[in-house]
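Report on the structure given below.
With one protein chain held back, the other chains of the complex are shown just where they sit.
In this document, chain identifiers A and B correspond to the written order of the chains, with residue numbering beginning at 1 in each.
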Amino acid sequence: MTSIHLLETALLLGVYVLLAGLYGLSYGIDRFRHRRWTQFAARAFYALHCAAAVSAIVWTPLYPGWKLLLVASSAAIFFIPRLTWRFLERTHTGEVHS
Amino acid sequence: MYRSQKLAIKYMVAAISLFGVMTLAGLLSAYYYINPDFLFGILHFNIAKILHIDTLVIWLLMGFMGAIYWFLPDELGREPIGIWLAEILFYVFCAAVVVVAVVFVVVQYGGSDQAGLWLVNQGRKYVEAPRWAASGVVVVMVVFAFNVIATAISTRRATGIIAVLMIDLIPLVVLYLDAFPAITNMSHDLFWWWWLVHLWVEATWEVLIGCIMAFTLMQVLGTSRRIVETWLYIEVALVLGTGILGLGHHYFWIGTPDYWLGIGGFFSALEPLPLLGMIIHAIYDAGTHHMKTTNRPALYWMMAEAFGNFLGGGVWGFMITLPQINMYAHGTQWTVSHGHFAFWGAYGCGVIAVAYLMVQKARALPQVDGQLWKWSFAGLNLGLVAMVGALLVAGITQSMIERATGGSTLQAYIAGQESPWFSEAMILRFVFGLVFSAGYALLVYDLARLGRRRTVAQQTALAT
Partner (left out) sequence: MRFDEPAFWRAGAISTIFVMLCVLVMLTVDSLSAIATGGSHVPPYTVVNKHIDYVYDAARGIDVPVIGAAQPLFGHMLDDRTAAAMMDKGKLVIQSRACLDCHTIYGNGAYYGPDLTKAWLDPSWEAWQSITGTSTREDAMVKFLMDPVQYRTWTRTMPNLNLSEEEARAVVAYLKWTAAVDTNGFPANFGHVHTDQ
């Protein structure tokens, strides 16, 4: 791997996970605030996360197995905030909050 | 207050003190990169680094023990069995740490024989402490495990959290036995060494901090036991489900078969997913409680734990975990960047949260807030993040120049180290290390003075 490919690939992978986190963060905020901008932010971050995945697949020299893993992980990442939130609401039913 | 809780306070004081030693040793280690002739012939980088990483392990371990000794009697409804022995061993532990540190600084190296390993320096990363001290650590941990397990069995009320803790303490102690061998074959040595290091910091310690955060959440946010236990089991399943075979990401290049590239890379690539769930959970808790709590610093440090863990372990880890990248990033400042961020996020923030909780309860403070903790929080977190950023630049430079371009020879190594990107990044790292240190000083001051200066009205109110 050339040094430029190393830099690009590693940074893309970091951005890939960071955007997943930002998607989760904005999804959570949206569940409380229900504003248009929070909903937009959640969708935008997930779209950017997918763009990072596509970039990694198209432009990096990663082996096919790892590219497949990125695709599968992106699919899982889409559902993680939703499923987690639903499970949190279900398990917290009846909790008294201050 | 239970004796166990008084012991907990002592452990936490020792932990926070060692945190300071770690920070000083870190500053010294960082300074050598800027001025390599500093203390040449007197004290060298490797000794400063040993002090830095060994106090890292011990301060966190003491912090965990302090937290457990604090929560245990309330959880089980009685004084832990054998607490008198733990009280004695605390002082023995502290004395041993001091002796080991003094020997590291003054004697530094032993002979290349068993006597040197038993008395001076074992030279294996994180577990350099001589065997006599390692034996002492085993005794302390066995007694700690006994305090927990024997008490839980005697009360016959092992809660879910206690049950997870009890089971976790057994591998925690057994794995530490790898602090003793001196295996000639480096591949063999490193194979087992990684069982200790990885299955501590990416497995048993994760479960331990999970238990501690479960106790803390119940007190800081009033979350029900049923909820924290459910989430503890989920966390254990996900973290150990990915982390046990994620051990393989340390087996890429040590002479092990190449199937570890696939297995280790795959499972460690999954490790960020549970951390994403942890972020969601943190946001849910923050939102439903509107960040209202009687202990704001504890809550904020717990939030920092969730986000720091995700960024340091998840984002930074994912950059370098796939084998094709790791081939070039392995053993560079990139690793250092990830390591600092991950340790801070996963463990440092959590122990500080517990320290604030303990201060509140020990001094019967109805509310913990103020300005000072915010400055400390900012200094420590901004200092750490900026250090990590500088190390990232240095690590990328090193990987690109020394490894990907230069062919990893001595000359390639020197070319990487002498690149302006690298050398300037190391200067910035030191500067932000000073910022971090200032944050630490404020933390110590805040913890020490919280609730000490009460008004007459407050004192009267407390007395009645």
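One rule holds in what follows: contacts are C-beta pairs under 8 Å (C-beta built on N, C-alpha and C of every residue); 3 or more make two chains touch, one makes a residue touch a chain.
Note that the structure is a prediction, hence the values are computed from the model and not measured.
J.: Out of B:H281, B:R403 or B:R429, point to the residue that touches the absent chain in the complete complex.
T.: B:R403
J.: Among the options B:M327, B:A362 or B:V444, which residue touches the chain absent from this view?
T.: Among B:M327, B:A362 or B:V444, only B:M327 touches the chain that is not shown.
J.: Identify the residues of subunit A touching the omitted chain, counting contacts across the whole complex.
T.: Where subunit A meets the chain not shown: residues 1-4, 87, 90-91.
J.: Over the whole complex, note the residues of subunit B touching the chain we left out.
T.: 32-33, 36-37, 40-41, 44-47, 49-50, 109-113, 116-117, 120-125, 128, 160, 182-191, 226, 229-230, 233-234, 236-237, 240-241, 244-245, 247-248, 251-261, 263, 327-328, 330-333, 335-336, 398, 403-414, 417
Note that only the chains that are shown with their structure count from here on.
J.: Just how far, in Å, is the C-alpha centre of subunit B from the one of subunit A?
T.: Chain centres of subunit A and subunit B, defined by C-alpha means, are spaced 27 Å apart.
J.: Of all residues in subunit A, which touch subunit B in the complex?
T.: 1-3, 6-7, 9-11, 13-14, 16-18, 20-21, 24-25, 27-29, 31-32, 61-63, 65-66, 69, 73, 76-77, 80-81, 84-85, 88, 91-92, 95-98
J.: Which subunit B residues qualify as touching subunit A in the complex?
T.: Contact set of subunit B toward subunit A: 222-224, 226-227, 230-231, 262, 265-266, 269-270, 272-273, 276-277, 279-281, 283-284, 287-290, 292-293, 310-311, 314-316, 318-320, 322, 324-325, 327-329, 396, 399-401, 404-405.
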